[in-house]
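Dropping the structure in here first, questions after.
Only one protein chain is missing from this complex, and each of the others stays in its spot.
A and B are the chain letters, set down in written order, and residue numbers restart from 1 in every chain.
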Amino acid sequence: MQNILTKDEYRKYVEKVSPKSKLLRNTIRAFVVGGFICIIGQMFNNLLKARGYGPDIVSTITPIIMVFLGAFFTGLNIYDELGRFAGAGSIVPITGFANSIVSPAMEYKSEGYVLGVGAKMFVIAGPVLVYGISVSVLAGIIYYIIK
Amino acid sequence: MVNTVLSYINAFIIGGFICAVGQLLIDKTKLTAARILVLFVTSGVILTTLGIYQKIVDIGGAGATIPLTGFGYSLAKGAFGEVDKYGLLGAFTGGVKATAAGVTAAIFFGYLASVAFKPKAKR
Partner (left out) sequence: MAGRRIGKQTVKLQNPVNAVSAAAIVGPKEGKGPLGRYFDMIIDDELWGETSWEKAESKLTKETFSKIVTKARKSNNEINCIIAGDLLNQCIASSFGLREAGVSFLGIYGACSTMAQSIGIGAMMVDGGFADNVVCITSSHFCSAEKQFRFPLELGSQRPPTAQWTVTGAGGVLLSNQGTGPCITYVTTGKIVDMGIKDANNMGAAMAPAAADTIITHFRDTGLAPESYDLIVTGDLGIVGKSICDDLIKRQGYYISDRYNDCGVMIYDRERQDAHAGGSGCGCSASVLGGFLYGEMTKGSLNNILFVATGALLSPTSTQQGESIPCIAHAVSIGKTFG
């Protein structure tokens, strides 16, 4: 096969003939669904504020509620359908973070609760914690130095 | 009343915009879900360190805190707060302390969901 096309030529050829995702449609869907999930978060923010909770408490409780919702709808086999439709609109919000933990936890139940659920729970979200926390440590150190 | 309605509109626009950026990355690059989550969280930390993200939070409210960049924002803000109180040690404790609720909820509800629910085949 290398005698009619080089690897580079083949790669370019594949790039040309492969169907592309419908970018505009997908971006609009992501925008709308992501925006809507944020409205739900805002609703809880407003509700809690109206009940007199301070901003620190609000920013602690709302993530818990949103994570619960993400976990619940993943359990009901609904969140993956939302993901199929909305792409980043369901991956990027914190509900997507919950989905990335709950989905492998459910999937690997067949391998037991310790090595299946317990270990595999972080197979997708683990990097988020590793990199998020590590960069925040660096940021803290930089902040300390600059102060 | 107006403020409330405005808060929803801002949340929708800012949150939607951040997700739209994520979608562009999915469709135009070959980034998988995990890499996008990592990118957004670290961007949140960096933008907060540069002082930019706080402004986005002030305008967008949940539109800025719900996307995973908001998780990075909480991590960074937490680290800074603890550094103010305890010095260098705060860099290590602050991030996790501030995001403890979200992470613990994810672990706990994740475990419960795995006990209660079964995965279903897609069609």
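FYI, contacts are C-beta pairs under 8 Å (C-beta built on N, C-alpha and C of every residue); 3 or more make two chains touch, one makes a residue touch a chain.
All values derive from a computational prediction rather than experimental measurement.
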{"item": "Touching the absent chain when the full complex is considered, from A:66, A:91 or A:129", "value": "A:91"}
{"item": "Which residue of A:62, A:100 or A:136 touches the chain not shown here", "value": "A:100"}
{"item": "Where the missing chain touches chain A, by residue", "value": "1-2, 4-5, 7-8, 10-11, 13-14, 17-21, 26, 74-75, 77, 79-80, 82-84, 86-87, 90-91, 96, 99-100, 102-104, 106-108, 110, 124"}
{"item": "Residues in chain B touching the chain absent from view", "value": "26-27, 30, 32-33, 119-123"}
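Here is the rule we use: only the chains that are shown with their structure count from here on.
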{"item": "Distance between the centres, which are taken as Cα means, of chain B and chain A, whole angstrom", "value": "9"}
{"item": "Contact set on chain B toward chain A in their complex", "value": "4, 7-8, 11-28, 33-38, 40-42, 44-46, 48-49, 60-63, 65-72, 74-76, 78-80, 82-84, 87-88, 90-92, 94-96, 99, 101-103, 105-107, 109-120, 122"}
{"item": "Complex interface listing, chain A residues touching chain B", "value": "20-21, 23, 26-46, 59-64, 66-68, 71-72, 74-77, 80, 86-89, 91-98, 100-103, 105-109, 113, 117-118, 121, 124-125, 127-129, 131-133, 135-144, 147"}
